[in-house]
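Structure provided below as structure tokens; questions to follow.
Only a portion of the chains appears, each positioned as in the full assembly.
Chain IDs A and B follow the sequence of writing; residue 1 opens each chain.
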Amino acid sequence: MVNTKVTLSGITLDNPIIPASGTFGYGYEFAELYDINILGSFSFKGTTREPRFGNPTPRIAECTGGMINSVGLQNPGIEKVISEELPKMKKVFHKPVIANISGSSVEEYVYCAEKINAEEQVGIIEVNVSCPNVHHGGMSFGTSPQAAAAVTKAVKTVTTKSVYIKLSPNVTDIVSIAKACEEAGADGISLINTLMGMRIDLKTGKPTIANKMGGFSGSAIFPVAVRMVYQVYEAVNLPIIGMGGVSTAEDVLELMLAGATAVQVGAANLVDPFACKNIIEDLPHVMKKYGIKDLNHIIGGAHK
Amino acid sequence: MNQSHFKIVKNEPLTSTVYRMVLEGDTSAITRAGQFINIKIEGLFLRRPISVCDYDDSSITILYKTVGKGTNIMKDLTPSTQLDILTGLGNGYDTTKSGNHPLLIGGGVGVPPMYRLAKNLLDEGKTPVVILGFNTKDEAFYMEEFKQLGIEVLVATADGTLGTKGFVTDIVKSLTAYTYFYTCGPEPMLKALSACTNTSGQLSFEERMGCGFGACMGCSCQTKYGNKRICKEGPVLEKEEIIW
């Protein structure tokens, strides 16, 4: 028997597989297909203070090995998330969840963190400082160490939950931003969010998605994810939730070797609703193939 | 919703750009006409959403037009190829509101879902009239199939090479004795129909999709009754809720 249990800030997960925010809704679409309690945890759709419809459609474009989305944080707002979505979620998922929050001001982050702090099922608050879709919004916080630190510090003061800062890959120096979050008291780092990308429709000659640019994710971005997880692991002493293009159990091992303690799966869920289930089922076999008895032994292994 | 593998039984051209594919597999998740399936195509990241034209216990018929990468790969697939497909997607048409004489209006590749819908309405003892719109005679398809259901079929072509010269709306405007309408087709057609019909009705929309089953919010639209996902609360919306 192999051990797939890993621990994030005191929360033990049966396995490191976590559906990524924005690609798993609040879980119930997937709960129709399989018992989602097999998951390590899951990160629900990014929540803001006010309800948001998000960006105009089309919001989706296809790429080689990936996709671009410009959903723009569509969500019913923190109040409704707590009053309507979480109770429904609780019926299908019984483990600690990750609450992904977003905002366009420090106050908005604080507001959301404070509200969500009261929710027992929330184990970790994942602070998205990196969504590239909100004008004057998340993006700026994730591209400056000072701003990321300010959000981290403010959120930490209003919550007793573990706070993970989710970083954007669209930066010159991911390490300096991760370090700033560490110094500001973050309990962990999630990375990477989507790369900024764009497609143009040859039939119209215009950008494929209405918002022009959007977040590029899927297998194509995996090498960038591995690189950034590796760099951040080398520089900070916090647990890392790695993500970006993961679609197989092999990918999970690779991100863990780079330094991730747990791994999120995003776009893969959209094209294969059983992606997480398949990865969880494959994981022990692939571990055996590579002679891995305990996942904890390989975290950061590529650095040795 | 269901994910399963289907085997291609038939894949044949109906016109120079529209093909019919018959797929064998588990159809148990399909509950209504107007639902769609989402097809994984080797080598492409996103699945391709295509309406169910007809189905029975073990097979699905789809009609698709070659417009880009995915559909051009599809047209070259040979019988017995296996395809990974999500079935039972979307709300589909609600036939309980049809009254006795509903109009079914399909434009271009909006025609396919009308076929199963017509069969369902007939089974329920109603008398649907079908209006099909195409650009030109050479692009027209499925008129015979509809006629064989024993229902009235009216055709409009933009260039007049078949049926009425003009648009489906020109035919609709000339009709009065209908009780409801169901439609699928290009958005300008849906909008025109919404304006020129004098009954309530249901309209099926297209949107670029990330998942097709409600997980990504890629396909959302705003309606008078709130935000809806085209893939989940749609693709069929009621005339009254649509914000044009």
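The definition used in the following text is that contacts are C-beta pairs under 8 Å (C-beta built on N, C-alpha and C of every residue); 3 or more make two chains touch, one makes a residue touch a chain.
Here the structure is a predicted model, which is why all the values come from computation and not from measurement.
Only one copy of each distinct protein chain is displayed here, while the full complex in this structure file has the stoichiometry A x2, B x2.
Please note the rule applied: only the chains that are shown with their structure count from here on.
For the pair chain A and chain B, the distance between mean C-alpha positions equals 36 Å.
Interface residues of chain B facing chain A in the complex, by the touch rule stated above, are 1, 3, 40, 44-47, 86, 207-211, 213-222, 227, 232.
Chain A meets chain B in the complex at residues 22-25, 29-30, 32-33, 45, 53-54, 57-67, 69, 71, 74, 208-209, 218-219, 267, 269-274.
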